[in-house]
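Apart from one protein chain that is not included, each protein chain of the complex appears where it belongs.
Per-chain residue numbering starts at 1, and chain names A, B and C are given in the order in which the chains are listed.
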Amino acid sequence: MINKTVKNAREAVADIPSNCMLMMGGFGLTGIPENCISALLEKDITGLTIVSNNAGVDDFGIGLLLKKRMVKKMISSYVGENAEFERQLLSGELEVDLIPQGTLAERVRAGGAGIPAFFTPAGVGTEVAEGKESREFDGKMYLLESWLKADFSIVKAWKGDTAGNLIFKGTARNFNPIMAAAGKICIAEVEELVEAGELDPNQIHTPGIYVQRIFQGVNYEKRIEQRTVSK
Amino acid sequence: MINKTVKNAREAVADIPSNCMLMMGGFGLTGIPENCISALLEKDITGLTIVSNNAGVDDFGIGLLLKKRMVKKMISSYVGENAEFERQLLSGELEVDLIPQGTLAERVRAGGAGIPAFFTPAGVGTEVAEGKESREFDGKMYLLESWLKADFSIVKAWKGDTAGNLIFKGTARNFNPIMAAAGKICIAEVEELVEAGELDPNQIHTPGIYVQRIFQGVNYEKRIEQRTVSK
Amino acid sequence: MLTKDQIAQRIAKEVKNGQYINLGIGIPTLVANYIPDNLEVVLQSENGLLGIGPFPTEDQIDPDLINAGKQTVTMAKGSSLFNSAESFGMIRGGHVHLTILGAMEVSENGDISNWKIPGKMVKGMGGAMDLVASADNIIVAMQHCSRSGESKLLPECSLPITGIRCVKKIVTDLAVLEISPAGGFILKERAPGVTVEEIKQMTAGKLIIEGEIPEMIF
Partner (left out) sequence: MLTKDQIAQRIAKEVKNGQYINLGIGIPTLVANYIPDNLEVVLQSENGLLGIGPFPTEDQIDPDLINAGKQTVTMAKGSSLFNSAESFGMIRGGHVHLTILGAMEVSENGDISNWKIPGKMVKGMGGAMDLVASADNIIVAMQHCSRSGESKLLPECSLPITGIRCVKKIVTDLAVLEISPAGGFILKERAPGVTVEEIKQMTAGKLIIEGEIPEMIF
């Protein structure tokens, strides 16, 4: 199989231009592409639209891109832990499109799977339903929602191989596999990169067909938002 | 977690009544629930509607249920290797609903995932489109297709645990995971049943939430339809 | 009046053996502490885990294993991991039997508001809209009144809605109430020491009182 390895994050994100649409995996700070976020920070681009369940915190994750004013719009389900985000939003510098988490996940999944639209019950009777087609099936109301696709999707996996196959760990999986499939170009950073053939085909979470570039990341911080321990 | 183990196939299918809707995993003869098919054959029921990609062969798989006239209707994508099937169909004893394989898979997936309808490009301009709503998205035409659900889904896995978690092997996975989620009651037969906690949570293909009954099957024949070897 | 822990404890009595349950942030998270040991239930976390275990000890902490409230967790025996689309497929598909979540307001026809206050920073609905639109059984854990003493059980929600006609039962610091299919809060139980009259005063929506209202038993 063709070798999809690139040298590092800088090479992986080199051609990401201003004003494009990015998807970034992760839930909270878990499973976020730390290396690619750092590499994006070094680039002189702005006007990004980012699809990500959350928006990071002030000094980590997508919060860093916000602080550098690289982001025009966030498409997320929950953005609550970020003061700079709040400031930019209230000042009108930043747009935000808030989407129910399951609808966000399904829209991304639909983007990767070639389903342009689908019906879902989430948001019926709420402001999320405004302007959307609704329809009854078996006595229950549903909203028509459309697919989400991106120019680039950037995901973080635990293990990967040179053919682009990915295995995630724990709840760091979250949006990563569905976003991998929904980006025209998918960039995957992994903690451990092995040769094609070393991963069990039966255990692959994301088949390599979805991944265009892969590299082994360095220095993962894996910051914890809510360190909670048993007493 | 609650123990979902039943003794054997006979106990697992005991309450399956006449005239209900069944889903059965498998592609060709690979990954079919051999034990449950045998147990169904012992039951005095008729009028079944079976959702399965194929209809088995004359003397194996779903073909055995057809031969015993237990089946009223097949919902499948390809039914080509079965002379008795052909006879019953031509004589009007059997109904068949032929569905593009990807649409069948997505309708089953939608049934399990609470999506009542979705748009897909398969079948546009063909007789499959007759009577269906069509709509253009980004310059391409799509058909509206609805979810498929069943009273019982019967699947076959490689390994399973008492909590109902399943791991499949090779291409015996096929329709099994999506059907597991689309049955009101899912019965899983597995080659190896272990205690909850023995399977790696990261490697589960079908989470136990979808499975209501599980047992370790016996005497798997795993018949091969097209034994093809390298010269 | 019940403490938050007592609300959680009372809700735990609603849990049935074999259920798959999604617990929201706040009081609902506390419910896990009161589920009787003889019940085998599975807790779902919508970020991709079935079978949430106890919080980890210091040396068990894994940053790659968190719940939907972003707290570090462990995995129970027999758990499984999956992606966000599969997780919400589970929820939407009705496989999760019970959802317990907090609310700012509930209306007498079962509408719930819990995601947005006009004029305040909007953080987003997270998975709440999917959960309330999907689960067959939804129990709300909340204070009966706001800090300023106003009833949160209303004829109609005043805040933006999260979901319509979805709440089945409410456990507050004052009472256990069910939503009548015809509309109205059916008073089922009183908190210890709280009178029916007090509950009446604190409930702005239609309150249905049939027969003697027993005190809660824990």
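Following the convention adopted for this analysis, a residue touches a chain if its C-beta (ideal position, glycine included) is under 8 Å from a C-beta of that chain, and two chains touch if they have at least 3 such contacts.
Because the structure is a prediction, the values reported are computed rather than measured.
**Student:** Missing chain touches which shown chains?
**Tutor:** A, B
**Student:** Considering the complete complex, identify which of A:Ala129, A:Ala163 or A:Met179 is in touch with the unshown chain.
**Tutor:** A:Ala163
**Student:** Considering the entire assembly, which residues of chain B contact the chain that has been omitted?
**Tutor:** 27-31, 53, 76-80, 86, 89-90, 98, 100-106, 108-109, 120-128, 158, 168-178, 205, 222-230
**Student:** By the contact criterion defined above, which parts of chain A meet the unshown chain? Give residue numbers in ascending order.
**Tutor:** These residues of chain A touch the chain that is not shown: 1-3, 109, 111-115, 161-163, 165, 181, 196-197, 201-202, 204, 207-210.
Convention: only the chains that are shown with their structure count from here on.
**Student:** Where each step is a move between two chains that touch, what is the least number of such steps from chain A to chain B?
**Tutor:** 1
**Student:** Compared with chain A, which chain's mean CA position is the farthest off?
**Tutor:** Relative to chain A, the chain with the farthest C-alpha centre is B.
**Student:** Report the inter-centroid distance (CA atoms only) between chain A and chain C in whole Å.
**Tutor:** So the centre of chain A lies 29 Å away from the centre of chain C.
**Student:** Taking the mean of the CA coordinates per chain, how far is chain B from chain C in Å?
**Tutor:** 36
**Student:** Can you list the residues of chain A that touch 2 or more other chains?
**Tutor:** Residues 106, 120-121, 168-170 of chain A touch two or more partner chains.
**Student:** Two-or-more-chain contact residues of chain C, please, as numbers and ranges.
**Tutor:** 49, 81-82, 85, 88-89, 91-92, 134
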